[in-house]
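Okay, handing you the structure first.
Every protein chain of the complex appears in place save one, which is left out.
And then chain A:
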Amino acid sequence: MTFTTEHFIALLPLLITGLTSIVVMLAIAWRRNHTLIPTLAVIGLNLALLSIVYSVRVGEIDVTSLMRLDGYTYFYTALLLVTTLACMTLSHAYMENYPSNREELYLLLLLSCAGGLVLVSAQHLAALFIGLELLSVPVYGLVAYSYFNRRSLEAGMKYLVLSAAGSAILLFGMALLYAESGTLSFSGIGTQLAQQASAGLLLEIGIGMMFVGLAFKLSLVPFHLWTPDVYEGAPAPVGAFLATASKVAVFAVVVRLFQTMPAALNDTWLHNVVAFIAILSILVGNLLALMQSNLKRLLGYSSIAHFGYLLVALAAGQGIAVEAIGVYLVTYVVTSLGAFGVVVLMSSPSDGERDADALFEYRGLFWRRPYLTAVLTVMMLSLAGIPLTAGFIGKFYIITVAVESSLWWQTAAVVLGSAIGLFYYLRVMVTMYLVQPGLSRHDAPMNWGERAGGIMLIAIALLTLLLGVYPPPLLQVLQYTGL
């Protein structure tokens, strides 16, 4: 096939992001500077974000048989770029007193983001795999970035091994699919599935193994065991990236995969598996979070539960499911960024000590940093899905989808999960308002609100409230970006 200008324009966000990573790499080789490098990276990402405006005008277009660029792609592209930008801002705040090389972090973030962009546009198993690996491989480096910290190194190794195992299972599944259907494109496999009245055993196993591989990346129960350790070990801004950008990209492609082959979910066996994993993730994620006294681990478990809620919408698969997933992902991303952002600002790893992630370090924060506490309070309420915050709109959508598709067990799990979830979100929240203990090892700098990281955090909090009170603009955008 020939490339026309249109194809290039449509690909602009990805091209610019790729180009930026090359520029950043060369710049690092030329001169290490913790102002120059992040600035370059941020400019590149902003350009990529701007270019979406032009790309959208091209309309729906296929670039080779690997990628499809449509409204859905651009929506998640924008979401990924904004998320990466936010993570970079957080990283900049985090790395200020960092004792070792700081610049490569931005390069890795850019590369991973590029992988995410490929992933959200994939309509072919090859593109899916390339995107997934490009997304995950830099994250190994990111997780182990504080290599002088034992936990970080351990987390990196753990993530590397388990993620590779997940990829291997995914590849095996793909191979089975190819062996049976002779095609690697989503739609081709979908047609094959639909044609065969009773899908062949190999096809079923293939899709099942693919789902297992992807569930590893999404840390769904029972493939979640790595999550808390990795979240705890990874530097806080990397944790934020792991919880948001990397999961969003994977989930976006999972949704596209199952939407282009609806036959896969019509198959009762696989549908039951997905629906069951949803319930399991919600309950196990929430229950395990109950006993945590480490904020990063707690957020890790809560993210398991949140992807359980999303899986309910995936299992429904019809009606407003795709829209609901969009809304929920946006609210989840905003909220998680805010929550991790507070952890980032509280931590300043100047001499290689660990992050401020123990819950007791937040005791009495309200009386020291009232506005920072307000931010984390809003985030906890949003994660719990209380009105006035974005999380409520997301939860409302999930319940609507579940009721619409008569998934009563899943509805019950969502209700039960939310009730359990409240317990630990409230615990975090109220801890910050309790009486101040004598000493506090970690604290955000007094002028946190005047720096880039702090300003962004306040913006995120305001956005959370705005989305909760007046969501119509977001819903309108999602009307045009369905599949």
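Rule of thumb we're sticking to: a contact is a pair of C-beta atoms (placed from the backbone, for glycine too) under 8 Å apart; a residue touches a chain by one contact, two chains touch by 3 or more; residues count from 1.
Here is the rule we go by: contacts and distances are computed from a predicted model.
Engineer: When one chain of this assembly is omitted, its UniProt record names it as which of these: "ATP synthase subunit c", "NADH-quinone oxidoreductase subunit M", "ATPase" or "Magnesium-chelatase 60 kDa subunit"?
Structural biologist: "NADH-quinone oxidoreductase subunit M"
Engineer: Taking the entire complex into account, which one of A:Gly59, A:Pro222 or A:Pro387 touches the absent chain?
Structural biologist: Spelled out, the listed residue whose C-beta touches the missing chain is A:Pro387.
Engineer: Could you tell which one of A:Leu422, A:Ala444 or A:Ile458 touches the chain left off the display?
Structural biologist: Counting the whole complex, the residue in contact with the absent chain is A:Leu422.
Engineer: In the complete complex, which positions of chain A touch the hidden chain?
Structural biologist: Counting over the whole complex, chain A touches the hidden chain at residues 381, 384, 386-388, 392, 396, 399-400, 403-404, 411, 414-416, 418-419, 422-423, 426-427, 430, 433, 470-472, 475-476, 479.
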